[in-house]
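Heads up, one of the protein chains got dropped from this complex, but the rest are sitting where they should.
Think of it as A, B and C in the order they're written, each chain with its own count starting at 1.
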Amino acid sequence: MTYKEFKEKLSNLKSWQLMYREIMLLGKSLPEMPELLKTDDVLIKGCESKVWLRVELSDEQILVLIGDSDTRIVKGLMGLIMLMHQSKTPEQSLDINTYHEFEQLGLIKHLSPSRGNGIKAIADTIHEQVKQWL
Amino acid sequence: MTYKEFKEKLSNLKSWQLMYREIMLLGKSLPEMPELLKTDDVLIKGCESKVWLRVELSDEQILVLIGDSDTRIVKGLMGLIMLMHQSKTPEQSLDINTYHEFEQLGLIKHLSPSRGNGIKAIADTIHEQVKQWL
Amino acid sequence: MCPISELRQQFPIFNTSNNEELFIYLDSGATSQKPRQVIEAVDSFYREQNANVHRGLHTLSAQATSAFELAREKVANLLNVHSKEVVWTSGATDSINIIANGIKAQLNQGDVICVSALEHHANIVPWQELCKERGCILKVLPITESGILDIKSSVELICEQKPKIVAISHASNALGNIQPVEKIIEAAHKAAATTVVDGAQAFMHLRPDLRKLDCDFYVFSAHKALGPTGLGVLYGKYDLLNALNPLRFGGEMIKEVSFEHTSFQDAPSKFEAGTPNISAVIGFSAALDFLNSIDHEELQQYEQGLYDYLLTQLRSINGIIIYGDTENNIGTVSFRYKNEHHFDLATFLNGYGIAIRSGHHCTQPLMKSLGIDGTIRVSLAFYNNHDDIDAFIHALKESIDLLEI
Partner (left out) sequence: MCPISELRQQFPIFNTSNNEELFIYLDSGATSQKPRQVIEAVDSFYREQNANVHRGLHTLSAQATSAFELAREKVANLLNVHSKEVVWTSGATDSINIIANGIKAQLNQGDVICVSALEHHANIVPWQELCKERGCILKVLPITESGILDIKSSVELICEQKPKIVAISHASNALGNIQPVEKIIEAAHKAAATTVVDGAQAFMHLRPDLRKLDCDFYVFSAHKALGPTGLGVLYGKYDLLNALNPLRFGGEMIKEVSFEHTSFQDAPSKFEAGTPNISAVIGFSAALDFLNSIDHEELQQYEQGLYDYLLTQLRSINGIIIYGDTENNIGTVSFRYKNEHHFDLATFLNGYGIAIRSGHHCTQPLMKSLGIDGTIRVSLAFYNNHDDIDAFIHALKESIDLLEI
């Protein structure tokens, strides 16, 4: 599924319950992140729950993201972020305003500021890392 | 003039200006307190302006008060207090509720709490000293 | 005096359709809602009376000062102590810091300080800092597996260690446990320790008689007891209080200043440097009137009834794990559902308009002892009712369903 497809799916849902359900399902569908990879250096600061995220550059010069969280919802939100950035070139990734996308999806207003900040922290982490490959 | 006479005089006055005038005149009429007697140990704590008060017992076993202040108004209020206690026996003095008298005169409501406290401090000082002569 | 159940009508927030959605407030442990009387007292202070206190002698300032000092007397009366033993601070946290910083000079290397394992960070970190600075040793009064103070071991520890200070909460914010402070204070005083009781959670529910309780210091925040934000109380037995060094220096707390020498006032002024939170004091004064107008026994019965109902309802849900002391409790329930993350449940509950708190509740060490990373906390007050609990239970069941994917 592409980010665009997922976005469309969400936009057809009538209630926040259904939206969260889709998001949690997305999270559940993510490949498991091996415990060994969940090191402190990839733990993102500024989130209420635990969020691990690894960003790497493949031989094809596109991004590979692996992430996890200890909560279902945040794991789903991570999935959304990964859908946005996965397999993009560093340049393409830098063009993406993750926070803005969340706003458009209508998700920010359901988030407390701390989680809004969490999203920002994740987005910033990606961009920071991506910059090294420009 | 006795305290009673002064009280009556005040009660006939129509404005706070006239009351203060009488009180200041009373203060002005007090005998000068020699600078030598204005020592730190007779400076009363808890007043905004400087207040010195000496209480002594005469050979006739009645109170002798000498006091002064650096402000006209407080000096007048001191005069009032002295009118109340001067030449009284220790027992008579202890029976006087100075603060209550000021309330009856309608003076407390013109006083800020800090000055109300000042009156209390002066009254307490007198009673404390008087107790030694019981 | 009206029945407890009608008091809710005095709280404007329950009559405001803030989000035009259902709104159930079950987060009184974080901060209480305010009755109309408190809000109006603050409002009319600013409209009619606003002036600085203890400064100058104009009528407005004099009125403000009288009202300010009257509020101090009201606190003292409620606590059954002297008004000069009552210091206004900016909150419970500030109060504890004033004690810990102020008593520093009286402690020496190797001295022991005891805190309970159930403390809020505000009643841990100031003591840790003190220990760091003076080379003192922090010892923890232990809890049982279910999160209740182990009173036997605690008393033994105190007997054995002869601590200089014992700091303990009157009620736990995370679990709601009413702690056996009387026994701790007794043991502490036998060991000649100074006792500090954190009443942040307890004050409104228990209205303690401090002369009876016999603790040396007691602290709480106005905002958790119907009052405005930015105000706290520090009570201390006068001699002990006056022996503390001040934390802040400035106007009002000073007797005389010269560039060569400065002398301080006695307590309470000594600890009240700078312009105090006058409007909050005025508001809290109204909060105390409000509290005093409610029969305390009736209030406790009402709150106990709510709490029992909440417990019964929660226990009827399969998979709910409840922590802490459910026998002696101020009306706070801390729970988890199976091994689901508290964050997911809390997010859904919020979606249903239920205001609860989730996380570690500023009690990380307690959570660690319990082997968890947080709970969902429902904290009740007398302005809650059965409908609130029904709405919460309904939302909780729906939220649990949402987790089944």
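Keep this in mind: a contact is a pair of C-beta atoms (placed from the backbone, for glycine too) under 8 Å apart; a residue touches a chain by one contact, two chains touch by 3 or more.
Fair warning: this is a prediction, and the values are worked out from it, not measured in the lab.
In the complete complex, the residue from C:66, C:83, C:242 or C:350 that touches the missing chain is C:350.
Annotation: of B:8, B:56, B:70 or B:128, B:70 touches the absent chain (contact as defined above).
Set against the missing chain, the residues C:128, C:242, C:269 or C:385 yield one that touches it, C:128. Interface note for the absent chain: among C:176, C:236, C:324 or C:359, the touching residue is C:359. By the touch definition given at the top, chain B reaches the unshown chain through residues 16-17, 20-21, 24-25, 28, 48-49, 70-74, 110, 112. Annotation for chain C: contacts to the undisplayed chain at residues 12-13, 16, 18-19, 23, 25, 27, 30-31, 33-34, 38-39, 42-43, 46-52, 55-61, 90-94, 96-97, 120-122, 124-126, 128-129, 138, 140, 221, 223, 228-231, 247-252, 254, 256-259, 262, 273-280, 343, 346-347, 349-350, 353-359, 362, 364-365, 368.
Keep in mind that, in the parts below, only the chains that are shown with their structure count from here on.
Separation between the centroids of chain B and chain C, computed from CA atoms only, is 46 Å. With centres set at the average Cα position, the gap from chain A to chain B is 79 Å. Shown for chain A are the residues in touch with two or more other chains, of which there are none.
In chain C, no residue touches two or more other chains.
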